[in-house]
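Missing here: one protein chain of the complex. Every other protein chain is in place.
Our next item is chain A:
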Amino acid sequence: MSVLLVLLIVFGIGLVGFFVGRQRARAKETVGIKVHSRAHYHGWWVFLVTVLPALLFIVLWTAGSSIYLEHSAEASLPPQTATSALASRGLALDMVKSLAAGLERLDPTERQNLPQSYTDLRALLGTKGVALASEGQDYMLPIAERWESQAITARHLGAGIAFALAVAGLIFGLSGIHPRARARNNVERIVLWGLLAASTIAILTTVGIIFSMLFQTIKFFQDVSPWNFFFGTVWDPRFADAGSGGAEGQFGLIPLLAGTLYIALVAMLVAVPIGLFAAIYMAEYATPRVRAIVKPLLEILAGIPTIVYGFFALITVGPFLRDMSAAISGGPAFIMSQSVLTAGLVMGIMLIPFVSSLSDDIITAVPGAMRDGSLGLGATRSETVKRVILPAALPGIVGALLLTASRAIGETMIVVLAAGVAARLNINPFDAMTTITVKIVNQLTGDLEFDSPQTLVAFALGLTLFFLTLAMNIFALYIVRKYREQYE
């Protein structure tokens, strides 16, 4: 019986409980005593006591039984020997697991006379649409069979207990219906707990992000020393065959960090002047009609997915810059098609609307009295902007620019397509450089193994990136908040 079916049945019992409970409560309303809760609250209460315990049990049982099965199977695997065909126990365990999952698809007669060798079984399962790896060993068969039978027992047992819990809840809920029962308060308390649980998901996500990356990073630092990672100037993560263990790469963060910051700098050089001047014009000069047209147009730029910018850089901007440089020098092109300049320019375009709408909000938030005072004393509009409004808005604008910069650092798709993959340190913006995000993508697309430093380094990079952007965001929010206090 699949988990989904069990869930559906539990919900079905719950629904029955809702309707019966509501009906009973209605019947008691007519007696004439003052009732505490409306009838449907009784219905909901019965529904909740029926479904919630069973639901909780199913979640715990499913997680618990799969952990138990895995442990018992792992215990019965023969010890790893040097001559093992498989590189790790984890791999062998995975194969047993998929074998067990495949066994379920066989019908009873095929189960009766199961082939005794892995190769035969693999062929049989192949006809059922179950693809298995060819390196399996015969010893896996009994383990997989036991796994499967235990899994089925566990599932039946779990379903039985879940149904029992649901029925018990149903009886408990229905027996508790009487006019003075505080069904509404009970339901509302559960709703409140539900709301609280939903809002803690935000915290859980952060905890998940930090811990998932931290664990892998610690594993990575067991292979590569933090010193070599944070201060190494060479990035050369040689991809080695699993288990060969010989080739050890170099994982220096510095070239990636330099590329990241360099590209972000170019992007900010493009986005800040354009975005800031656009914001000033829209806030101080533009008529409402012009503003109503221009502001949405610029904001379209913010709604375009970054992969589209990446493609634009790859197909249009990169070749254009290359051909232009070739025309200028009259010989070979001095701007590479994939370069810091290409990636930075296109990323700058993407960031224009962030700078402009954030600054626009901040500039319009400067109190009108300051503006009027300056204009009244005879300053021109531009003088008012330069000497009064910008100084007043400066903390907010700095905060906005920091937020924008953190976005530039974390941006992925543009740099993946436009910045190149060569990790080197240089200061020529016409050459290709690479970024942290590009390398995370490079290390994690393709085949993965969760125990090689080549894969784990991506998590160390991700953690670095996370803390880098986190620090910038917190600092930016701090500045913005402090600024807000001054004028309210």
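One rule holds in what follows: contacts are C-beta pairs under 8 Å (C-beta built on N, C-alpha and C of every residue); 3 or more make two chains touch, one makes a residue touch a chain; residues count from 1.
We take it that contacts and distances are computed from a predicted model.
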item	value
Chain not present in the shown complex, as UniProt names it (candidates "Carbohydrate ABC transporter membrane protein 2, CUT1 family", "Protein involved in ribonucleotide reduction", "Glycerol kinase" or "Phosphate transport system permease protein PstA")	"Phosphate transport system permease protein PstA"
Of A:S76, A:S212, A:T233 or A:N428, the residue in touch with the unshown chain	A:S212
Sole residue of A:Q23, A:Q137, A:Q150 or A:T306 that reaches the chain not shown, by the stated touch rule	A:T306
Touching the absent chain when the full complex is considered, from A:V51, A:A73, A:V224 or A:A458	A:A458
Options A:V294, A:A333, A:V398 or A:L425, residue touching the unrepresented chain	A:V294
Chain not shown, touching residues in chain A	184, 188, 191-192, 194-203, 205-206, 208-209, 212-213, 215-216, 273-278, 280-282, 285, 294, 297-298, 300-301, 303-312, 314-316, 349, 352-353, 356, 380-383, 385-386, 403, 406-407, 409-413, 416-417, 437, 440-441, 444-445, 448, 450, 458-459, 462, 465-466, 469-470, 473-474, 477
